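My structure is below; once you've seen it, I'll send some questions.
Missing here is one protein chain; the remaining ones are kept as they sit in the complex.
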Amino acid sequence: MLTAHWLYGLSGCLIMTFGLRAVLLNDSLLQRIIALNVMGTGVFMILITIAYRGPDAAPDPIPHALVLTGIVVAVSATALALTLIRRLTEEQDND
Amino acid sequence: MPELLLVCLAGLMLSLLLGLIRVLRGPEAGDRMMAAQLIGTTGVGMLLLLSLLLGQPALADVALILALLAAVAAAAFSGQQRETGND
Amino acid sequence: MNATNMLFLDILLVIALLSLAWATLTATDARRSVILFIAFGLVLTLAWARLLAPDVALAEAAIGAGLSGALLLAAVQHHPRRALSSERQNTGKLANEKQNDSNPADLKSSVAIRWTLTLFCIALAFVLIWALLQALSSETSDTLAQSVSANLANSGVSNPVTAVLLNFRAYDTLLELAVLLTAVLGIFALSEQRTGYLPAGPVFNGLVSWLVPALILMAGYLLWVGAHAPGGAFQAGATLAAAGVILRLAGKRNIGLPVSKSYLNIILVIGSGLFLLVGLTMLALGRPFLDYPPAMAGYLILLIETAAMISIAATLILAFLGGRPRNREDRSC
Partner (left out) sequence: MIEVIAATLMLSGLIFFLCGSIGLLRLPDLYSRLHALTKADNLGLGLLLAGLALYQRDLLFALKLILIWLAVLAASSASAYLIAQYSRRQDTDR
């Protein structure tokens, strides 16, 4: 196991759990969405760490492809969630 | 002499961390945004150094994208939306 | 370069990432969270570069640092009263504000629930770390990675990540394009587009006049280079979308999307549609679904990627608009 594995793997786990806690406990919907994005980033970091195989070896391309699709799906899901929030506040303002 | 590149990388990392302090401290939103711009520029330099150190020419493309898109966030930050729904 | 020399970089990057993540998640104000998240994305790009994932770094630079930041900032701007209230109180007067323990938000949910959930998250962190250590310490056989490199010559491209995305795991990518389409349909169903921006001043207009062509060129370059080096439809689509977002922010009416509704629909569907069509053609030719003949694979992948880039860019621009674009006819009334 490489030092980079320790460092980035552990921080990926930490970022993911920080994010989960904020998703569960934050009051602002917008900040929950940001927290969800941070949480996703933690997962990406774990995947990229698993793909890494030292400075001289080529990394595993499959987790990279997974993370790539994950980033694009995350941004479109974020956009959908933001539109939901906007609709929600519009409805509340109308009441 | 890759030591030179490593020294520069360390210096840029230090500069990034100093910018990070301003991002974390603020106090105004403009200060944070400005420091984020500094992190972006420093990141461009670090990506180019890493591209030579790690033998990954593609990282120069990443630096170019970062350089081009640095202004998008600033523009979104300062953009004023129209008051009415009339586009 | 040997790994020990990079240790200082790893440690400092991890410190920067963890502190930015923590600050993003604990910020009392939504706009502050968003700006911290943008900075987080920038540092993250460096981490991906250092972990030899240039494909991911490209996508993170285009999306994490550019697009999703713009998306979230626009969302904060939309509620100026709520979002700015706490920032205003703090600016200037309190130079080094501290986290306020008696935050009214904290008092709302009961202390017991907060502690239970926090403990649950800590427990989850330990499980996650344990699982990661198991995964990394076991002697990995890497059969998947080996079969990727063994079959790379037949995939039509020489960049392994593109080969995985568009050939070996093409199913996933097809379904991902379908997910993007679903997200756009959801946005369309919920709302009309947000109000536009005020026309840009001369400085910003000057920026737009060179940045937009540069981004379009860059998108074309990334699409082309994706066959043999990091790049591809996702990065190119995100770059192209950034051009549209910039035009939108400059208050331009025409942001590169077609005015006609039917053309817009075609552009949105062309990525997944062409992908599906190629897959079905393979079925008709007696091959398994989405299994290209090696001689033609390179051309087919380029074709699919071009269509996918167009759809992805349109999707992301519409995501930034935040709803169905208003037609010119509607505007008169």
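Labels A, B and C are assigned to the chains in the order they are written; within every chain, residues are numbered from 1.
Going forward, contacts are C-beta pairs under 8 Å (C-beta built on N, C-alpha and C of every residue); 3 or more make two chains touch, one makes a residue touch a chain.
Fair warning: this is a prediction, and the values are worked out from it, not measured in the lab.
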Using the contact definition given at the top, list the shown chains touched by the missing chain. B, C
So that we can see where the missing chain sits, which residues of subunit C does it touch? 88, 91, 201, 203-204, 206-207, 210-211, 214
Interface with the undisplayed chain - residues on subunit B: 1, 4-5, 7-8, 11-12, 14-16, 18-19, 21-22, 28-31, 33-35, 37-38, 41-42, 44-45, 48-49, 52, 57, 60, 63-64, 67-68, 70-71, 73-75, 77-78, 80
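Note that only the chains that are shown with their structure count from here on.
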Subunit A and subunit B: spacing of chain centres that average the CA atoms, whole Å: 20
For the pair subunit B and subunit C, the C-alpha centroid-to-centroid distance in angstrom is 17
When centres are defined as mean Cα positions, the distance from subunit A to subunit C in whole Å is 11
Would you give the residues of subunit A that are in contact with at least 2 other chains, written as numbers and ranges? 55
Contacts with 2+ other chains: residues of subunit B: 54
Touching residues (chain side subunit B, partner subunit C) in the complex: 2, 6, 9-10, 13, 16-17, 20, 23-29, 32-33, 35-36, 39-40, 43, 46-47, 50-51, 53-59, 61-62, 64-66, 68-73, 75-77, 79-87
In their complex, what parts of subunit A are in touch with subunit C? 1-5, 7-22, 24-28, 30-31, 33-35, 37-38, 41-42, 44-46, 48-52, 54-55, 58-62, 64-65, 67-69, 71-80, 82-87, 89-90
Where on subunit C is subunit B touching in the complex? 1, 5, 8-9, 12-13, 15-16, 19-20, 23, 31-32, 35-36, 38-39, 42-43, 45-46, 49-50, 52, 54-55, 57-58, 61-62, 65-67, 69-70, 73-74, 77-78, 87, 90-92, 94-97, 193-198, 204, 207, 211, 214-215, 218, 221-222, 225, 229-231, 235, 239, 242, 245-246, 249-250, 253, 326, 331
